[in-house]
Each structure stands twice: as structure tokens, then as C-alpha cells.
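Apart from one protein chain that is not included, each protein chain of the complex appears where it belongs.
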Amino acid sequence: MIGLSHFLTLSAILFGCGVATILTKRNAIGILMGVELVLNAANVNLVAFNRFSWAGASVAEGAAPAVDGLMFAMFIIVLAAAEAAIALAIFLNFYNHFTTIDIERARMLRG
Amino acid sequence: MTIGLPWSEVLTLLPELCLLAAVCVALIAPVLPPLRAMFRASHGPMTALAVVALAAALLSSIAMLGGWGGLSAPADTVLHGMLAVDPFALSVKVIIYAFTLLVVVLWMSTTRGSVRIADGPDYISLVLSGALGMSLMASATNLLMVFLAIEAASFPSYALAGFNKQTRRSSEASLKYVLIGAASSALMLYGLSMLYGYYGTLDLIPIAQRLAAEGMSAGLLMGVFGLLIGIGFKLSAVPIHFWCPDVFEGASIEITTFLSVASKAGAIALLVRVMMTLGHFSGEETRGALVGIGSFVGLVGVVTATWGNLAAYFQTNVKRLLAYSSIAHAGYMIMLAGLLTASMDNAQPADLAYALLFYLIVYACMNLGAFAVAAVVAKETGSESLDEYAGLGQRNAFLAVAMGCFLLSLFGMPLTGGFWGKVRFGFEMWGEGMWWLVAALVVNTVFSLYFYLKPIIIMVWKQPASVRVMSVSPAMYGVVGVSLLGVFATGLLPDRTTAWAQRHSAMVFTMPSQSDATTQAVAEGPVSSRAPGVAEVDR
Amino acid sequence: MNELFVNLMIFVPLIGAAGCLLPGSNPSLSKMIAMITAVVVLLINIALAMAFYGEAGGNSYLPAGGETVVRYITDLVWIESVNIHYLVGVDGLSMPLLLLTSILNVLIIAAGWNVEKQTKAFMALYLVLMFGMNGVFLSLDFFLFYVFFEVSLLPMYFLIGIWGGPRKEYAAIKFFIYTLVGSICLLMVMLGFYFLVPDVATGAAAAGGKPSFNMIALAADEGVQQAFNHGGQFWTYAKWFFILLFISFAIKVPAVPFHTWLPDAHVEAPTPISMILAGVLLKMGGYALMRISYPIFPDAAKWAWFAVAIVGVVSIVYGAFCAMAQTDWKKLVAYSSVSHMGYVILGLAVLTEAGRNGAYFQMIGHGISSAMMFFLVGVVYERAHHRDLNRFGGLWNTMPAYTGLAAVGFFAGLGLPLLCGFPGEVLSLMGTFGAISWIEAAPSWVPMSGPGAGTTIITLGVLAASGVILTAGYILWMFQRVYMGPARPEYTYSGRDMVNSREYFVMAVLALFAIILGVWPASVLGMISNTFNAIYAPFSSLMSTAGF
Partner (left out) sequence: MTSENLLVLATALPAIGFAIVILLGARIANEKVWSWFTVGMVGASLVLSVIAYVTFMAGDGTPISIAWNWLQIGVNADGSGRYLQIGPYVDKMTVLLFGMVTIISTLVHIYSIGYMEGDPRKTRFMAYMQLFTFSMLGIVLGNSLLQLYIFWELVGISSYLLIGFWYEKRGPQLACKKAFVMNRIGDMGFAVGMGILFFKCGGDLVLRSADSGHGIFGTIIDRLGIDPLNAGANDWWLTLAGIGLFMGAMGKSAQFPLQTWLPDAMEGPTPVSSIVHSATMVAAGVYLTARIFPLLTPAAHLFVATIGLITLVMAALIACVQTDIKKVLAYSTLSQLGYMVLALGAGSYTFAIFHLVTHAFFKCCLFQCAGSVIHAAHHEQEMTKYGGLLRKMPITAACFAICTLAIAGASIPFTDLALSGYYSKDGIIAATVNYGDALASHGMNWGKVFYWGPTIIAYVTAFYMTRAFVLTFLGKPRDQHLYDHAHEVNWTMWFPQVVLASFAVFIGWSVFSVGANLHDTAPATAQPFDHHDLEHGYHFVHASLLQGFGWIISIALGFFIYINGFAITSKVAAIPGIAQIHWWLYNKMGFDGLYDIIAVNIGKAVSSILGAFDRYVVDGAVNGAAWVGRELGFLVGGFDYDYVDGTVRGSGRAALRLGSILHRTQAGNIRMYVLILIVAVFGGLAIATPFALGWVWFGLPSH
């Protein structure tokens, strides 16, 4: 039986992959993808918690199933898209100036 | 399942609605054929729109604070516990709106040239929506709302940091900003999901209650920590501060000004709300955990302030210098926020919030003033280097004296508002027995002297390349004058401001009652309202 | 009327400063405005002094129980939330220093008459400084005092930094940072007052249980004393506060080892600013010790007497040795200030009436003599453009009248009787010996108490007295190198380079005061004695057993 712990493990693996991607990529889009992985780890967490821990609790009380976690996940997905849009626009702008999106090149501002 | 929308509560969001309306107008109006020509002609109409919207938001917040025109601050959280429109939040909003208003004036009178007229509507809508997000941060009492507010404040900021598409620095700044912002928000979300997993609710108040009742565990800590990371990013707390100097340097100066105060005001309000709520519900059993969190936050504040002050030593760019200064000031404020739960017997932590409000007012005044002078100098000389301040006293004595006053106020010289801000902090820290925070405050003040004096030294002693008199527009005199007035009004006669802050530092810690929700034809109360012990929380 | 005068003393300089900065004023007008302001303040001060000492009882005014010696009080609530008052007034402790300040102001503006660079700003800053100095001596609220203490700091910083010598920035920053560290110590004490005073203070003195910064009330209040000494533990609050205050004021005085800002500041400062720095600003430290530290923390003062006395003695001897090592004339005079102010610290430390009187007189006397010495150096420096003692010689022949006045000034610094340097030194020395009695009889927590007190005190006294030898050594060596020897052509001045009547005026007035104070020391001591008696009531039981 697949339970909460499996999902949490999955999310932990996703989180680790995401962090590793953020840390290792030089390409800005790569980093963005790492961020998305971490976000999805959070999503998995939220949905899994909702399903396994809390939805049942309210059902047991005779109420409709709680959907807080699911709602949160929805918002995260939407906002992640918006974030990607802004980030990509910024990367484009960066590319216009530096003809690359290698973040190692972004070293004018320092000190 | 339907969730009812309590319309009377929506009215409490009047300031935000004003901004929202203005954003919509700014986005739609310029494409309407009858108005297109007008908006193409100059920045004037757009600026006017922004000013009107901000003024309306400001007035409505003030009205709600003062109970004018039938408006009032509700006694509970609103919108099913999503937002708290309490005096504290409203006060922070007043600060944010007034400040944004002045920033718009500053932009209009100095750096508007960097924004093409065609981009004006986008620019204004970004600024206004940024202000909207920041004001939501001040109100958020639900983790989902916290997340939304932070992102709502961040996205426009990312765009604004890179708004000046012509400069490489600007693009680099926005790149750094967005990447670090995205990473930190992702980390925050992971933490928030943990919190949800523990408590099954996203509302802060029940979370605080449960935490007080059940105590802390290492896993839960990850959740709290994630929340702190999200806020810390906006506050540029060490070690998530790296974006701050780079973005401040790269972005246009009015954006820097905006970010340095409004964004931090929202973030510190959020932090204070979180800490206060935790502190408010603490029980005897779990005091230790809260004290631990508070001490940790205080420690972060100390490190942030120290880092900011020391790193500012070698800056030669005025915006960078002020960026580090703002990091340091964020550090002081974080120190006080930590105090909210750090003390063993904080019987009335609400008494402490007024010190923060006071500080925010002063900080807004002096930072606005310093940036305004910097903007004028940058406009006149075309450079943001500190060397351009050489002989400023001879080029424009008013600017030089004003800049001196702002810097000394930032340092904390008596007779200026900055002094009272720090003294209030000191009073409260000492009063809570947190002597090490007092010591850190004092030591940091001493550290900071050096770099605040440096521009003064340059202004007074360095021989300028040219002694051409700097001309300043009346509007800028107005902005600088208002800031100066603020600095000295809070410095010479701090009583009025203190009293104002004390009157308006109250927060609500109650969820909307079941009956309120049912009158709005709600089938079920919000999820969070089922949390135990809600009804008798206010002690 | 007199209340108005007190306030005018503070605010007239500010009006003058604004006048100097008015767009229409030119350099010469600003000088006139500054001079008129200084003279007006002096006249107000004289009127105030005449009223104060002429009033019923006048000099022999002794307060009844609970009544304060301070008169012409203006008490306005300034910052209600912290109960800070705008509380100003005069008593015998502030009056002589005020008079000294007012007199020096006139002379210093005369001395700065030839400032060419940015005259308007110079005069305006000087007037702001005057505002700060008068405020320090008149304020009776601790916070107000602190504010004026700071206010006097900033103009000084710019006056040194803009009109100073080659290393002016270094000196100015050093001055600023040092005194600022002192202010921060002060601030911490203020924080402590804020929390401790309301806890236990009862009755009117503590203003209905609210925190009070009223220095007079704090000193008199029993509850406050209990609060500061609470707990029975060794490190009472009073001790911490006393130490913090002492550091703060010792920096200002300056006492070794907090003195190193002084030589630099003096060397780089322009002559008029050196004069006011040595003449008045150093006195703010001593004044503050007398006004705040000792009356409010009598027990801590007794506990700390030995350490403070050591600081005083070390300052005397160490300052004198350092002065002897200098080849820069101004630096020599600067170190002599360290040495001379050591007598102030010593006189205060020993907690005897004679010591206290000596310390106070020394402040006034040193105010005159050091200002004069710096002016004497400045007169030559303006002509010779260097201050290297080894390159001078023969000035007695080329500038005989100037040298005559110089002899008065430097011999006053040397502590020659019948000049202003002597009474202070001898009184604080006598006071030091006088301390034997109370220390012998003191409880065991007082350091060095018991039968061995005599040896300790005599050792201290001998060390302090040895200062007179060193002082004679460096002053006379300097006098020899500068004034004696055959006339030299490079120091022979004629025409416009001759010492002018403005300079003679300044020197002559200072010399006159040096002689008056030396011949008639009661002029100052009579002004302060009753105030001391009242303010130092906490020590009086201590002293009565000793017969002093």
C-alpha cells in the first residue's frame, strides 16, 4: 500500500534534485528548472498531506473533505507559471546585453 | 461547495481595491483610442493616476484607522481568516502608500527620463501592484496569503529592477533578483508544506495555538524555518541578503528607494505578525520553544546588522552604501522582531510593536531623503559614485546639509528621528532583559558611524571637480523637505509619533466567528475555523 | 526675567548663527554678528550672575531641607512618553563655567577674526558650538544634557575638520569617534535610568513614578539610590553606571588612557578652536562628573575612589612626561592639558571638600591658562608657520611685549602662585591628603580603607606633587627653546607682521584674568561653595567626621 511516507520520500527526492540543479547549473533556465522541481516537491507534499492526513479528518467529522492543501498546490502551479514568465523575460533581457544566459557572466555588480 | 464572499469585509480592503482599480486603468486606458494620445504625450497623466490612486489608498487607510466616514478596522480577521485589517496593518499600509506616493513624485522629478513614455503605464502598474503586494504582506494571516502576498510584491519588483532595459547593470540586477527570489520562495514553500502537514491548516492563528499547545519538534522547525526564509528574503536578512546590494546598485534609483523601504516595511510587518501571533498564544509549557525561535530571529538580526554595517565600509557607490545601510537597518528591526517571543515574560508583546512602527516611519523618512538627494546628485552628475559628493556643500548647501542630517539620522544622532528609533529599541530590549541585543545595537551603531560619516567627509572636504551650482526642482525640494521634516519631527518632538504608533499598534488574534460567516450564507466555515480553541483565544 | 535670561543664553547663539548664514551677510558682517552675539551673551551672563549672587542670601545662599540650590528654572515637558523635560537653570556649579565660556567666546571670536576661509560658516558653526556649550552647563535634565553634549560635538568636528591643519580629517574623525564612544556610554546609562528609576522611585522627585531624568531630583532621591544599589550583589547598577559615565566623561576631560584624541585634535585645530577646546570643552567632562557622576552615585564614587585617583595621578605624571617628549609646541601644550586636568580628576576622586574645590578651580584656571597658551602658540605660528620647538629661539628679544604676556600665560600653566594655575593644584593636592581621615575610618568595602590609608594617600600625594617638577621641566625647557637665546632674523617681525592690537587685546585680557584668579581665588570659590555643599550632601556625613 502506497502511503504518506512514499509521497514524502518522493518529494524529498524531488527537493534534493531541485536543490542540486540550482546549485550546479550555470544556465539561468537550468536554475529555473531546479526551482520548479523544488516547487513541485512542495506540491507533492501538500497534496499528499491533504489526502492522507487531513481530508479524512474532516470527513470523519461529517463535513466536506478539506481542500486547503489542494488549493495551495493550485496556487503554486499558477504562480510558478507567472514566475517563469517574468524570469524568462528577464533572461531575454539579460541575453540582449550579454548574448548569453550563463549566470557566471553576471558579475558586474559586486563588492 | 460554496464559499461565501462577505461583502462588508471586502470593504475593509478598500485601499487595496483602489490600487487594483488603478492598475487596471493603467493597463487598459492607454490602449483605448480616445485616451491613447494623452498617454502617449507625457508621463503626466499616468503619474497623476498613480498619485490619485495612492492618495485614495492612503486616505482610505487613514480613514479606517481613524474611524472616519463609517469606516473602521474590523475586530477580527477578515475573509475567512485570510487577512487581518487591524490598526497595525493599516499603519504599515499608511507608511507604504505615503512612501510610494513620494517615490512616484521622486521618479517624476528626477529619473523619469529612464522610462520611455510608452512604457509609462506598465511602469506605473508595476509600482502600484508592488505596493499592493506589500500592503497584503502587512495583512496576511494565512500561509497561502503569505505566499501570495510575497509573490505579489516580488514579481513587480523583479520586473522593476530590470525595467531599464538599456543598461547591462539593470538586466544583471533583475536576473540576480529573480533567481534568488525564486529559489528562496521555493524553499519557503517546501517549508510551508511541512507546516500544513503538521497542522492541517494554513491559518496562522490556529497554527500558533497548536504550536503553543503541542510544542515544537525538529520537523516542524523546518516549516517555521521555511516561513522565515520567505520573509527573510524580502527583508534581505543575512544570508539571503546578497541580492540586495546588487539589485540596489543595478536598479534605477527610485526603484531602489521603493524597494529599500516599502518592500521591507511589508516584510517586517509580516515578520512581526508571525512572531506576535506565536508569542500571543504561547503557553507555559512551550515558552522555551518560542523563546528559542525569538532568540534565533534576534541572532539573525544581529548578524544582519553587523554584516551590513561592516560591509558598508568599503563602498564607493552611494546606492550600494545605502543598500548596506538598509540591510543593517533591517537587521535592527529583525532584532526587535525576535524580541517579540524571545523574552521570558513578554506579558504584552503588543507594546513592542509600536517601537517598530515608529522605526518604520523614521526609516521611511530618512531613507527617502537620502535617496532623493542621491537621485538629484546622480541626475546632475551622471554618476552614482561617492566622489561626486565632493564639495556638495559649495554646489548646493541645502542638499549637503540635508544629506548630512539624513546620514546622521541613519546613524542615530540625537535630535534626529533615527536616534529615537534606536533608543526605543534599546528601551524595549533592555526592558525585556535582552542585554545582548542592546549590546549588539550599541556596537553596531558604533560600527556604522564610519561609513555614515564618509559621505559627509567627502561632501565637506573633497574638492569638487566643478563647483557648478546644482539646480533642484521644487518638487524635489518638497520631497527632501518632507523627509527632513519627518526626521526632525520625530527627532525633536517624538511624542506625537510615538503616541500615534502606540495607538495604532494593536493586532487582532481572533478568527471571524461562526455567526459572521453564516450570515453570509456560508455552508461551512472556512477550514481553519475548525481549529480547536478558536473562540477563547483572546486573552 | 532671569528665567528668560537663562533661555536666552542658550538660544541667542542660535539666532546669531542663523544671522551669519543669512544669504545677505558677507564675511565681515558675519564676524560682526558673531561678536555682537558673544558680547550679548556675555552681558546676559553677567546680568544673570549679578542677579544670582545678589539675590537674598546670594553667595551664602543655603538651601533648606529638600530645596534645591538651582534657581531660575524653566521646566517644560519635552518628550512626555519618556518624561524628558526641557529643564534648565543655574546654580553655583554652572555659573563660573558659564562666565568662563562667555568670556572666552568673546576672546575667541576676536582671535578668529583673521579667519579667511569660509568665514560665514566658521562663525555660524562657532555660534552653534556656543549654543551647545551653554546648553551643557545650563541643562538639568540628563537627556537634555546629553543632547547638548552631542550638539557641541558636531560643530567641533567641522571646525577642526575644515579649518584645521594638514591632518585635519584624521584628527576630526578621531575626535568625533572618541567622544562618540563616550556618548554611547552615556546613552547606556540613560537606558538604565529609564528602567530603574520608575521601579522604586516614590514621591515628587521621580515625577509620580514615571522615569525621571532630572539630575537634581535623582541625586536627592532616596528611592533612586536604593534602586541603583539594589540587590546586595557586588556589581550594583550604580557601579556600572558610574563606570560608564566615568569613561564617557574621562574621554572628554581627557584622562589617560582616553586622551589620545586630544593631541591630534589640538595640533590640527586652528588656534581659536584649540582655545575653546582646551578652555571649555574639556571642562564639560569635569563639570559632568561633578554634576552627574558624583552626586547621583555617591556610594559608587566611594567604591571607585582609588581607581579614579590612580587615573588622575597617572594623567598628571604621564601627561607631563609626554609633554616633555614633544617637539611640536602645540602638542606640548596639549599634553600639558592632560596633565593639568589630572588634578581635576584627582581632586574629585578623593571626595574631600578641598579636593572638590580644587578640581573646580583648576577647571576655571586651566580654562584661562590653556586658552592663553594656545593663543600664544598661535600668534607665533601664524608668523613663523611652524611649531618645531627646536627651530625657535630669541623671541624674547624680537617680540619683548609678547614674551612678557607669554610669561604670564606659561607661568600660569606652570602653576605659579598668584596666577590662575596655582590655587587649583594646591587645593586638590591638599584635598588628597585630607582624604586620609575618611578613608581610614571608612567601611571595609572602600578600597584602601583602614590604618594603611595614610601610606596610600601619601604615596598618591607625592606622585601628584611630583607633577609640579615635571611641569616646571617641560614649560621652562620650552620657554628656553622658544624665547631665550640670541635674536634671530627669521623671527624678527616688522610692519604688518608685528603682533597687532587685536592679539594684544586677547592676550592682555587673558593675562588679566590669570592674575585676578590667582591673586583672588575666592572670586571663584565663593561662587561655588554653597552649591557644592548642597549637591554633595551625600558625602557630608563622610566628611564631617574628618573635620574637613
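Order of writing sets the chain letters: A, B and C. Residues in each chain are counted from 1.
Just so we're on the same page, a residue touches a chain if its C-beta (ideal position, glycine included) is under 8 Å from a C-beta of that chain, and two chains touch if they have at least 3 such contacts.
If you're wondering where the values come from, they're calculated on a predicted model, not measured in any experiment.
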Chains still shown that are in contact with the chain withheld from the display: A, B, C
Identified contact with the non-displayed chain, of C:Trp240, C:Trp477 or C:Phe505: C:Trp477
Which of B:Leu187, B:Ile268, B:Leu322 or B:Val480 contacts the chain that the document leaves out: B:Leu187
Residue, one of C:Gln326, C:Gln362 or C:Ser449, that touches the chain absent here: C:Gln326
Residue touching the undisplayed chain, where the options are B:Leu189, B:Leu235, B:Met276 or B:Ala312: B:Ala312
Missing-chain contacts mapped onto subunit B: 175-176, 179-180, 183-184, 187, 216-218, 221-222, 224-225, 229, 238-240, 242-243, 245-246, 287-289, 291-293, 295-296, 298-300, 307, 309-316, 324, 342-345, 431-436, 447, 450, 454, 457
Touch residues of subunit A, complete complex, unshown partner: 19, 22-23, 26, 31, 103-104, 106-111
Residues of subunit C in contact with the chain not shown: 60, 62, 169-170, 173-174, 177-178, 199, 256-257, 259-260, 318, 321-326, 353-354, 357, 394, 396-397, 401, 404, 411, 415-418, 422-423, 426-427, 429-437, 454, 458, 461-462, 465-466, 468-470, 472-474, 476-477, 479-480, 483-487, 521-522, 525-526, 529-530, 532-533, 543, 546-548
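Everything below uses one rule, namely that only the chains that are shown with their structure count from here on.
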Which of A-B and B-C has more C-beta pairs touching across its chains: A-B
Centre-to-centre distance between subunit C and subunit A (centres being mean Cα positions), rounded to whole Å: 67
Inter-centroid spacing, subunit B versus subunit A (mean Cα positions, whole Å): 26
Rounded Å distance between subunit B and subunit C, as computed from the means of their C-alpha atoms: 46
Contact footprint of subunit C on subunit B as seen in their complex: 413-415, 423, 426-427, 430-431, 438, 442, 445-446, 449-450, 453, 457, 460-461, 493-495, 498-499, 502
Partner subunit B, residues of subunit C touching it in the complex: 78-82, 146-147, 150-151, 154, 158, 161-162, 168-169, 173, 176-177, 180-181, 184, 187-188, 190-192, 194-195
Subunit A - residues contacting subunit B, complex: 11, 15, 18, 22, 28, 31-32, 34-35, 38-39, 41-43, 45-46, 49-50, 53-54, 57-58, 61, 63-64, 66-69, 71-72, 75-76, 79, 82-83, 86-87, 89-91, 93-94, 96-98, 103, 106, 108-111
